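Here the complex is missing a single protein chain, while all its other protein chains stay put.
Chain nomenclature is as follows: A, B and C, assigned in order of appearance, with residue numbering initiated at 1 for each chain independently.
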Amino acid sequence: MTGRYPTAASSYAGDIDGLILFIAALVFFWGILVEVVFFGFIFKFREKKGRKAEYVTGEEKRQKRWITIPHALVFVCDILIIVAAVRVWVDVKQTLPTPDATVRVISQQWAWTFVHPGPDGALDTADDITTVDELHLEVGKTYHYELESKDVVHSLSIPAFRLKQDAVPGRTIRGWFRPIREGTYDLQCAEICGIGHGLMPAIVKVESAAQHARWMDEAGRSALAAAPRPRAR
Amino acid sequence: MKPIATTRSATGIPTGRLAVWWLIASEIVIFGGLLASYVMHRIGHAEFGDYAAHTNTWAGAFNTLVLLTSSLSAVLAHEAAEKGQGPRAARMLLFTILGGAVFLIVKSFEWTAEIRAGYTLATNMFWSFYYTAAGLHALHVIAGMVAMAFVARDAFSNRELQRVELVGNYWHFVDIVWIFLFPLLYIAK
Amino acid sequence: MAQPANQEAPGSGTRQSETLAPPAGHGEHEGFFKKYLFSTDHKAIAKQYLFTGMFMGLIGAFMAYTFRFQLAFPGSHVPGFGVVSPNEYNALVTNHGSIMVFWVAMPVLIAAFGNYLIPLMLGCDDMAFPRLNRLSYQVFFLSVVVLLISLFVPGGGFGGAWTAYPPLSSKAEYSLTPLGSTLWLVAVALEFVAFLIGGINFVTTTMNSRAPGMKLYDIPIVVWMIVIASLVFMASVGPLVAGAVMLLFDQLFGTAFYDPARGGDPLLWQHLFWFFGHPEVYVVLLPACGIVAEVITVFSRKKLFGYKTVLYTAIATGIVSFFVWAHHQFVAGIDPRMANVFTATTVIISLPVAEMVFVLVATLYGGSIKLTTPMLWALAFIAEFIIGGVTGLFLGASGSDIYLHDTYFVLAHFHYTFVPIAIIAVFAGLTYWFPKMFGRHMNETLGKIHFWGTIIPFNSIFIPLFLLGLAGQHRRIYSYEGFPELARPELQQLRIIATVSLIVMLCFQLVFLFNFVRSMFRGRIAERNPWKANTLEWVAASPPPHGNFETMPTVYRGPYEYSVPNRDEDYWPQNQPA
Partner (left out) sequence: MTSSPNETHEAGPPASGDEPRAREADPAEHAQAAEHAQAAEHAQAAEHAQAAEHAHAAEHAHANPVRVWAILCALLVVSVVGPMAEIRLLTLITAFGIAGVKAYLVAKHFLRLGVERRYVAYALVVSVAFMVLFFAGTAPDVMEHRGRLWTNHAAQKEVERALKEAARDGH
């Protein structure tokens, strides 16, 4: 997509963009076709002196064809869209690839807490690194996320990843992403969550393996000093 | 004077009765939404059974009997109205109102005992559903009683006799709701 | 049934009562209050709904102006309002949404047009239950009062979006608007009650009170649409009424229906809400399509293309609309497997809706199209609604909804449906039936100025918003300065374009208000049937007196017999004997 749109920074961003383009192609075809016919009719059948309108009931089969054939074609397009949409959906939301690491995302009014697994790669151990409003990821790795909310419904949205998932209090919702492009991206809350809803921005930092290791090292030392206790469930 | 619109009947069903049917249809979805939500939680939450054990089955059963009986008198009122016997229809309606009153009195004793025992609206989800569903139903009972009082007053002087059937139909619907509330709230333990 | 109680069944009276002049005690000799405020006349009640809806529309428009101004120029002083704080911003967007759906679209499209048109088009003197009708408006009016109070209570108006997802809406410590949320909820519940009462009245009247000779297929499409919409509303709102009671108890008595900490489930509300919320879209769409069908047939002098097709697609739309609600919840934490089912049903609903559009376009074929103001509005409805309709496919398809959900794309999409429905179609209806309602014509020139002044800015408001949505801008944020990806100047320019267009569009509404009020008193006097239309309301005097018709009409044919071959006139009123 053009520069106006967020970078496609996750492995499935391309699939979702492709789906949007596919639907756009079908929709533009139909939309423009109907609009052209529509305006054509208005122009062609405008009031003229001495010409009386035709009497067409639209009940006869011959006339109905003008409706039923486009109707059948729309149906075919519908089926194509459903198939394409479900394929993307199953890949992004319904199945989990094997992860390299799992991060926990905890939303609350009005901040994001991210629990990174730390060097040992496992959550709920002493070397977990907890950050606020800043998520650190290594490029090319597959992450699972565990999304939780402490109070109201929030929504984890990373436009560059084409990822969106509501966080529902009381539930843990799992999903995945694989960042493929280094950079710093916006992370937003996309579900209204009270007065501070607009003040809940966070950033996602996708780093190279070396950068990520360096960050983990630094953060781990300061985290150990603060001695975070493993999160009890 | 009624407008001509009220007195026409293209469907063959008198306008008033048709309206009551639609009223009942819309009430079905109101109670339906509440009960569907309750049933979902009831199946998902095994502990509801333990909470339900504290409800008074006998009071519920007695109230079912009362409502069934009041429905019978509403039918008898309708039959009287069909024969043009206004005063008899009115008496039958008064008997139905009495049934509603007995229902509410039993209910209030029941609720008093339960609230004394510490089971209030906010105790837990089961009791929330219990009071909400039964309370919504009780409101319908009260509304039915008020409507019947007005209809009975007219019926005594043989006026607006078709309304006897209309309130009756509404009352039977309230009865049917209770028929489902009774096992849902009292029996399934 | 043959009981004495049911004297109302036909066949027991004399024919004279059909032709009686308006009953004594009605009509001209009533006092002001009786005539305008406590009237049981369906036309008076329709006007009450119309004016209340227009008044609420002005409030909703002012809210839109305020928060659009804040978005274009964050933190600046909004003329007429002041600096917008985050909680005021939330309250503004929440109440703008609620007002435009519940207090503008519903009362104007269903209640005002329904009340005005149903008895007139069916050839009867009033609704089947005039006093129930009055009660409906009174409850509605109460809901307006409660809503307006809710905006000014301590803590501010409710700011949890018109969807009111708990726990934000159920707990004061989260929303920080304890009074605002409760009053908002009470207002919505009262509004539902008003429309339930009204809906029962509409359905019963249409089923029972039709003029002699009017068969089911002789009912004008707009009446059908309002009836189907009332039925869909009636069947979908019930669970939400129960849900609203549960939410109210959560707010007031500390019950745990939606409190996860005590076993409740916030998702239950979302299901209850959208089980109503999605059919609601079609509740307002269908009457709008009906109005457009009436206007198009009259001004192209054409029979409606496939009357039965339109009717059946409307019914199909109504039914299918019950099967699609969870597409609003694709990413809301529902089970992902369910999303596949709801994608299929959602995309399939494009079939009946597309068919409806095809039929309306096909009706133009071979016509003699006269571009009067009402016709311009009706055509604009079709042109704009096509855009609104096709963009819905991006959101109904689960895969692309992951990205577009809760962005400005959604917002632009539903404004491209709702504005044609609640604004454009309403203007079509108002300008078309104005001569009947007030007995005078509106000014055509001013009408056309207003039309172009509304349609052009409308597109330049929402096309930028589509682009912003594609750029990932999510909704209900009072300032995008904190988001580097969204704070870029080229996106800010789009926001400014949208806001300026909105202000232009609102200014042109003053033209309409001026034209409307002036024409009511000074407009050219209208005859009974100025558009040479077929339906029965044009048989009555303009404006019709209490009781509507001097002689109750009998119906001989369908409503769309225009340009019938071998006839001199190109129209053939429904009540004219062959």
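As a convention for this text, a residue touches a chain if its C-beta (ideal position, glycine included) is under 8 Å from a C-beta of that chain, and two chains touch if they have at least 3 such contacts.
If you're wondering where the values come from, they're calculated on a predicted model, not measured in any experiment.
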Considering the complete complex, which visible chains touch the unshown chain?
A, B, C
From the list C:88, C:250 or C:265, which touches the chain that is not on show?
C:265
What chain B residues would touch the chain not displayed?
1-2, 4, 7-13, 21-22, 24-26, 28-29, 32-33, 35-37, 39-41, 43-47, 50-51, 53, 57, 61, 64-65, 68-69, 71-72, 74-76, 79, 84, 124, 146-147, 150, 154, 157-161, 168-169, 172-173, 175-176, 179-180, 182-183, 187-189
Contacts from chain A to the absent chain lie at residues 93-94, 96, 169-175, 233
Please output the residues of chain C touching the missing chain, sorted low to high.
1-5, 7-15, 17-18, 25, 33-34, 38, 40, 131-132, 134-135, 138, 212-215, 218, 235-236, 238-239, 260-263, 265, 267-268, 271-272, 275, 322-323, 325-326, 333-338, 342, 554-557, 577-578
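Here, only the chains that are shown with their structure count from here on.
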Most remote chain, CA-based centroid, reference being chain B
A
For the complex, which residues does chain C have touching chain A?
86-87, 89-90, 159-161, 165-168, 174-176, 260-261, 265-267, 300-309, 331-333, 336-337, 339-340, 343-344, 347-348, 350-351, 354-355, 357-359, 361-371, 379, 382-383, 386-387, 390-391, 393-394, 397-400, 402-407, 467, 470-472, 474-479, 482-486, 490-491, 562-565, 570
Flag every residue of chain B that touches chain C in the complex, lowest number first.
1, 3-16, 18-19, 22-23, 25-34, 36-37, 40-41, 45, 81-84, 121-122, 124-125, 128, 132, 136, 161-165
Of all residues in chain C, those that touch chain B in their complex:
1, 3-10, 13, 17-18, 23, 25, 119, 124-130, 196, 199-201, 203-205, 207-210, 214, 234-243, 245-246, 249, 253-257, 262-265, 268, 272, 275, 547, 552
